[in-house]
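Just one protein chain is left out here, and the rest sit where they should.
Going by the order they are written in, the chains are A, B and C; count residues from 1 in each one.
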Amino acid sequence: MEEQSHLQCIAALAVLLPLVGSALWFSLGKKFGEKFVSIGAVSFLALSFACIAYIFFTATLPLRINFFQWLPLGTSSVSFAFLFDPLSLALSMVVTGVGTLIHLYATGYMHGDAGFGRFFSYLNLFVFSMLMLTLSDSLPGLFLGWEGVGLCSYLLISFWFTDEANASAGKKAFIVNRVGDFGFLLAMFCIFKVFGALSIPEILQTVQAGNFSGDDLFWTRLACFGLVLGAAGKSAQIPLYVWLPDAMAGPTPVSALIHAATMVTAGVYLCCRMQPLFLLHLDVLNVIAYMGAITAFFAATIAIFQNDIKKVLAYSTISQLGYMFLAVGLGAPVAAYFHLITHAFFKALLFLGAGSVIHGLHHEQDMRHMGGLRTKMPITFWCMTIGVLAIAGVPPLSGFVSKDEILHNVWGNHDWTLVALAFTTAFMTAFYMGRLWIMTFFGKFRGHHEAHESPWTMTSVLVILAAASALAGILNWPHLWGGSETLGTYLSTVVQALIHHAEDPAHALQSSLTLAVVSSLVGLAGLTIAYFRYRNFSGEEFSSPAFRPFQNKYYIDELYDAIVVKNLRMFGKFLWKVVDGFVLDGVLNGSAALASRTSTYLRQLQTGLMQQYALWIWIGFLILLLGAWTGRS
Amino acid sequence: MLNSNYLLVLFAFPFLATLIVSMVRGRGQAVTWVSIALALGYFIVVLLGLTVTELRYEATWFLPLGLKYGLYLDSYAYYLILLSSFLTLLALFYSRGVVEKKITAYHALFHALQATVVACLLCDDLVFFYVFWEAMLIPMYFIIGVWGGQRRLYATMKFFLYTFAGSLFMLLGLIAVYIYYYKATGVWTASFQTLMEYFQTNPMPVTVQSWIFLTFVLSFAIKVPLFPFHTWLPDAHVEAPTAGSVILAGILLKMGTYGLMRFAVPLFPEAAQAFAGPLCFLSVVGIILGALVAWQQTDIKKLIAYSSVSHLGFVTLGIFMMTETGWNGAYLQMINHGISTGALFLLVGFLYDQRHTRDISAYGGLAKILPMFTLILVVMTLSSVALPGTNGFVGEFLILLGSFQSNTASWIWVVLASVGVILGVIYMLHMIQKLCYGKPSKPEVETMTDLTWKEWVLYSPLVALVFFMGIYPIWFLGPIQEKTAGIFATIAPFLAK
Amino acid sequence: MFEKLIQDSMTALPMLHWPILACLVLVVNLFGRGGPQFYLGFVALGLIASLSWDIAIFNNELRETVFSGGVVWDSYAQVFTIIAKAMVLVVTLTVFPVAGLQTKFFKSAFDQTAEFLVCLLLSGMGVSILASAADLTSLFLGLEIMSIGLYCLCGFYRADVRSTESGFKYLMIGAFSTAIFLYGVAFIYGATGETSYALIAQKMTTLAGDPLVKLGVLFTLAGLAFKLAFVPFHLNTADVYEGAPTPVTGYLATIVKVGVLAASLRLLWGVLESVSGMWISSWIALCALSIVIGNVVALQQRTMKKLLAFSSISHAGFMGLGLLVSNPQSGDVFPLMSYIIVYSAMSLGLFALLTYLENGEKPLLIEDLRGLVRKKVWVSLALGIFIFGLAGIPPFAGFMIKFWIFQALIEQGYWTAAWIGVLGSLLGAAYYLKVLMTIFISEEEGSLISYAPPRDPILSLRLVVIAATLLTLLGGVRPQLYAHWIFSTLALK
Partner (left out) sequence: MSAPIAYVLFLSFAVFCFGACGFLIRKNALSLLICLELMLSGVNMAFVGFSRLHQNEGGNVLYFLVITVAACESAIGLALILNFFRLKKSVRLDEARALEG
């Protein structure tokens, strides 16, 4: 892992460019106008992407670049350092690549907005934090990126802060992320307690080499659970997913970049990065798998009943992330990573498509007021179609390949509940994407405004993404089907898959083919049913009360509010009014009042009558006498 | 130049400044500029000693019963003096246009406050530490009393008597140590260094040590403030003038934790060990209570006051868990809290001067009207919410990480304390949302003016410090680590393995 | 046989300065028609002369029993005489502005300035006798000379019913307590058959459990306790202090207590040391009670003089503790002496300011001082320093003197007394702060703002106030101004 100086400055350039950019656009955004900011932002991102690509192609991995010491921890210390290895480079390529495209798209989408400079400053800051997250070599460094992206998502969700709802959505996102970060912090403490260091390569080396006492295993197990909680917080899994649907309050490019392509995948990246640690505790992996599967199924059921186009895509993201965690849980990180990459492409495409639809219909987001747009917005329609088909799992698109590999692993695992959940979710995914597709583009137009196609900056990005999501499948075409599994081999140096069972090659090919046919049939079935159900969609549906819980997202938000928020607020009031006000201040003011009451009482003795004074002298004297005599006082 | 009479200059300069400022006649402006110049001069004098590690000044004045004016400067005391001179400079610069009545007395009192704080930090003699520890209350008493808000009489009385009562117990504890040493060695001295060396080799029996330790902790806990003794802080902060709040939060609260780190734990390690559990419990309760109650406040200053209770709960947790990293983190967090809370109070003062109300619902939508103000407010909130990359995170992370490894008290406290990280976000973002986002609740808010160059001079150093110490804390933690290592070398034999 | 008498009076000359000066004043008064200023100036100069004389001939090793065993003239007596003279000088200087007043009230009262001064000086003589008494008779004599002088001083404003009542009350209760004190002396005399301290001390060693001695000691203790105004015997103090003219109240609060403490130091530690088991626990109880109850009652006081009366009761309690811990044989009386000196300086300074501020007719309420700082900055600054000193808040001398006492208490193991002392000084801080608040912080206007005293505080009063403030300020930070001197002088060989 030698360190060439020129590589060091390239790496620094790649990461620091967005940071410098963000400061520039914030301060100079107003003065120099939109043109300057848009060119600057996109070029800074492109430059950063070029640097990452240069390192990706030329450097001998894994490459460790050290800058300066950050935190002294007594025995060991944490320093700002980058670790370029397959895992981090793959994700950084996606981040900067998709990021640049979305920046280009956003210049069109945000045209005319007052906070134009501010928006791009936050977006660049986000890319900087995301790169810190993916590239940093130590856990605290990763945590810096982790919370940095949390901050940027807070700033971007509440970007149009004049509307109270957006501000509280942003606040909710940051707080729920912080709950996850609590778990991450706890994990770091446990890891430091066992390994005495927080630099990821060191930890993973001791994990592979080391044998652990019972006590150490307790701490590492706690660390794994902490990491799972952190990942769940950031990637919106079951307990902590509530913030993602509300995060749609932010501008669409934000939803595309942060809440679909990059930030939410941080959880998956973390689990893959710390996979050797997880392998010590297979029960934790199982928990991840079940969490993923249940989240996928749960989110899919809600997505079906959403009418807001962005909410549907939000729940679909949660569901797809569920798939990735399912794959990680089953010990197939390569499948998860592949799905992560393909998902980044087609989900970004779907979000940007939805964004262009909304842009065209002047910020109309309710699907019931859309329909028949395929003639008015042809490019968006055709790109969206590729996206829908990809996510539904129609061969030969990338979505089919990556999802099929996950389903293959699930099938191989022979855990029937997981298999059932996976396949029904696949069907539901196809159904609700079909529903979205048909409600927006087919039937007659139910909206108010006159729809028009988006400008070239937006549509060109759509086309590129459409091509990417169509062809991404070749990245990891399975051996069985004659592919070279380039991603698999590329990642094999860092993560290893858990082989569940040895199969003879002939049987393996036959079963994987049947599986592929079954999954594509499920996808097509979902689409056709959706087609026939919504062909001549009139406007309202699911009116019967039976669907009430589904439409209201199982009242989870209200539940959290009632259990957690209301009780905390009441407890706070109790602490303030009773503990502080009544008890502690009561004691204080009480003793002061006691002193002044006794003093007023004693003052009454001063009657001014001299005889009484003499009497008191006698009484005092007698007490003295008695005390002395009995020898007590 | 950095020899013992530098210490004398460090000690005497603020006292001189107080005299000079009180002597200045003439219109208010002259006094203000003279006092700010003196504060700046002192800040530069302190900066000269940046490279100092340990300085000692032997006293020439003989006092009966072995008391003498020994001065002792180490990195623990030095950085607090630096913070105090820096914040006093900012506070005085801030209160240029704000204060109208009795300006000379106002500036003289601030210099007197600084003089007593610096004297207290430099004193090597336990008795004179106590003398200046109490003397600090007098200037603060008058600052809150004369220039305070409506309920200032009750607030300042409560502030003074509460701290005075606590420290009287410490007086007896202090004398008990002083006499225990005399009875053991026949030498009258209260010099902290000699006591430390003596107690290192032959420590006091644990029973005696415990009650003396408790008297020390009681006095310092009231000042910190630790959980059950904190009810004076919100009143004092709400009624104090802005500059007073900045100094009160920035420096006076730190004297409590400084006392714990410098005197209470090193002198009585076994007792600290024995009481670590309950004291950690109190710190954790302070963290959670401070955060939750802050969330309910409608008065911004009270909200920040309760947030200080929560932040200093972390510091005391770091101290009582007794690990080296924990102590480094605790000391750093003391300085961070001084910067972030001082800045927050200045910001609230900025709002108060324009709208004359501290009620949080009187504002709203400031982000559109005062964008620069919101930027500074958000940066300071991030520092106090311990976002990585700001100084708050470095302090809190070191405290929690260090304390997790300790075996003096159970690690459950650290887990509960980490919950405080979540609660911290809740009330801070609640404040930001109420102040900055949404629509302005009243038309007057529209007419507020944003930061001018005067405010920038005030806030830019603070913002720079927040990020500089967040990214590169080593320049600051280096000397602190040596000092902590020194202390832990002495108390290590008494700590549980 | 007169040679012995003349020789004795030569050695104990400082004590005789008092009567000489008093007679001089009487003689001058017989002839001259000088106004009040003249007599006050005359006495002040006389006192200054005698003070410088005493300091000049101060002799540490001197220890002679003079006047056939009645009085022992050692370094201890010399120091107390010097202190007494200094305080009387301060009181005369405080009286200066009051005497010069032309208002109706003072003119009628102070036309006999000479008589006032004679009573003052003779009372001072009583104090010196007390300090140097070596015999029960001279102890009784000293006590009575001091008290009788005071009865006249308290009732000096003939036109004012409050002053007459205060003098009358002080006399009645004082005589009542002197009777109790005498009964105690009688019993001690009865038990030992001796009146001179040295002989009694020898006899006492054998009479440890004798009930007569126990009764005698307790009666004497009660008498002394009344003079020191300890709690069960303190009730008339507030009325007397309120009624008496302010300089006299100052005199009462400081010099009386100093004299009685000097006497009881010699009596308790010198004579009754062997039977200390009898009186120590009662003495602690008395001191503790007076500290706590003195401060508690002071919390709700309205008028300034009554507040200072109760604060002097609590300070007397502290001085009692100071006496408890001091040990005359080994010369270790530093805590007591430093407390006496600094406390007297602060009290006399404060009473001097009150004299200046008072407008005679009605009692000085605390409310009147409200917002004084706006009008009279220097006066309120001095008031603030004295009040902070009396409250025992550091960096002022008031704290250091309390510190020495606490330190000695803990060194000798009197833990309960230390804890009660701490509680007492906390309560004390409460009401002192209330006074400070009215002076410095409150917005409204007290009546004193409008009342501009007709004369600017002339030189004498300023001298007193400045001297007292300096001692209060520097006393704490550099106590060796007086500490070193006390340490070396007071070794009672």
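Following the convention adopted for this analysis, a contact is a pair of C-beta atoms (placed from the backbone, for glycine too) under 8 Å apart; a residue touches a chain by one contact, two chains touch by 3 or more.
Fair warning: this is a prediction, and the values are worked out from it, not measured in the lab.
In the full assembly, the chain not pictured is in contact with A, C, by the touch criterion defined above. Checked against the full complex, the candidates C:54, C:239 or C:368 give a single residue touching the omitted chain, namely C:239. From the set C:25, C:51, C:152 or C:366, the residue in touch with the chain omitted from the display is C:152, counting the whole complex.
One of C:20, C:62 or C:141 touches the chain omitted from the figure, and that residue is C:141. Touching the chain that is not shown, out of A:375, A:510 or A:607: A:607 (per the contact rule at the top). The chain not displayed touches chain C at residues 136-137, 140-141, 144, 148, 151-152, 155, 158-159, 161-162, 164-169, 171-172, 175-176, 178-179, 182-183, 185-187, 189-190, 193-195, 238-239, 242-243, 302-303, 306. Summarising the interface, chain A meets the missing chain with residues 603, 606-611, 614-615, 618.
FYI, only the chains that are shown with their structure count from here on.
With centres set at the average Cα position, the gap from chain B to chain C is 44 Å. Mean C-alpha positions place chain A and chain C at a centre distance of 80 Å. One inter-chain figure worth recording: chain A and chain B are separated by 38 Å, centre to centre, where each centre is the mean of the chain's CA atoms. Multi-chain contact residues of chain A (touching two or more other chains) are absent. Residues 61-65, 116, 127, 130-135, 137-138, 141-142, 145-146, 152-153, 156-157, 160-161, 164-165, 168-169, 171-172, 175-176, 178-179, 182 of chain B touch chain C in their complex. Chain contact summary for the complex, chain B toward chain A: residues 158, 162, 228, 230-231, 289, 292-293, 295-297, 323-325, 328, 365, 367-368, 382, 387-389, 393-394, 397-398, 400-402, 404-405, 411, 414-415, 418-419, 421-422, 425-426, 429-430, 433, 436-439, 471-474, 477, 481. Residues of chain A touching chain B in their complex: 68-74, 80, 140, 143-144, 146-148, 151, 154, 158, 161-164, 167-168, 171, 174-175, 178-179, 181-182, 185-186, 188-190, 192-193, 568-569, 571-573, 575-576, 579-580, 584-585, 588.
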